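Excluded from the complex is one protein chain; the other protein chains are retained at their positions.
After this line comes chain A, so read on.
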Amino acid sequence: MTETMVSTDRLTRRYGTRVVVDAVSLTVHKGEVYGFLGPNGAGKTTTLRMILGLVRPTAGTATVAARRTGALIEGPGFFPYLSGRDNLRVLARHRALPDTAADAALDRVGLDGGAAFRTCSLGMKQRLGVAAALLGDAELLVLDEPTNGLDPGGMAAMRGLLRDLAAEGRTVLLSSHLLGEVQEICDRVGVITGGRLVAESTVAAIRGAGTLFVRAAPVDVAAAVAARFGAVTESDGGLRCDSPAPPLVQALVRAGVEVHEVRTVERSLSDVFFELTEDLA
């Protein structure tokens, strides 16, 4: 049986009459990378804050099974006058860890940590935030937009780091706008919009099976044949259907149609995300 690391049960947060998070029930399994997706203002950060105990729920519960949790929530917050290394030492001491824990965390994200935090670039600050989350061998990492402000090289490094962390058996709850990144890294995703969790599944399941795209001529004959397989004709004359390729292609050939192109079109996580969030917008 899969062990649960984070679970929320009808987690709700209202500010006055405004419902920011509306009865969200999500489950993050131990050892998985869980992508938490949603447009701006969907309630992602408030949900993560409730999971971490920074914000009290109006109703519902959030349960975290991890003994050691590291978090980066809505940008890194550090003492501006301290160096990155000293900032991590402060946090390490809060956890009763030796100062060397700060050095190890810095090495992990490839930072020197000698510069004052206020002089660091956005990307360095972001990496320092991830280093802080890694302090003390955290079992669960809650990372809110960890790639914000990173250049392409930094993003690739972060992606590699997240993969490594998952490979080590850590659980990662990751909120991100970069759907391509999420599709590559995450095992499962939850999609939140308007404060409600509208989908939660594995990345493969949420993307669904691919559709068949066929281009053939003459278009009117091809369309008539393909219609029997439930295909629809697109504006450019291409045919799209959920049927397997062999029977459709055989029928087209038998009808004397020239088949120019047959391919499977897979929906990206981005396509699904926009369908889900736009439907409910």
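The rule is simple: a contact is a pair of C-beta atoms (placed from the backbone, for glycine too) under 8 Å apart; a residue touches a chain by one contact, two chains touch by 3 or more; residues count from 1.
Methods note: contacts and distances are computed from a predicted model.
J.: The chain that is not shown, which UniProt protein name from "NAD-reducing hydrogenase diaphorase moiety small subunit", "ABC transporter permease", "Unsaturated rhamnogalacturonyl hydrolase" or "Transketolase C-terminal domain-containing protein" does it carry?
T.: Cross-referencing UniProt, the chain left out corresponds to "ABC transporter permease".
J.: Among A:Leu11, A:Leu106, A:Ala132 or A:Leu276, which one is in touch with the chain left out?
T.: The missing chain is touched by A:Ala132.
J.: Please identify which residue in A:Pro76, A:Gly113 or A:Gly195 touches the non-displayed chain.
T.: Of the listed residues, the one touching the omitted chain is A:Pro76.
J.: So which of A:Glu32, A:Asp86 or A:Glu145 would be touching the chain we can't see?
T.: Looking across A:Glu32, A:Asp86 or A:Glu145, the contact with the absent chain belongs to A:Asp86.
J.: Tell me which stretches of chain A touch the chain missing from the display.
T.: Residue positions of chain A that touch the missing chain: 49, 52-56, 69-71, 73-82, 86, 89-96, 132, 135.
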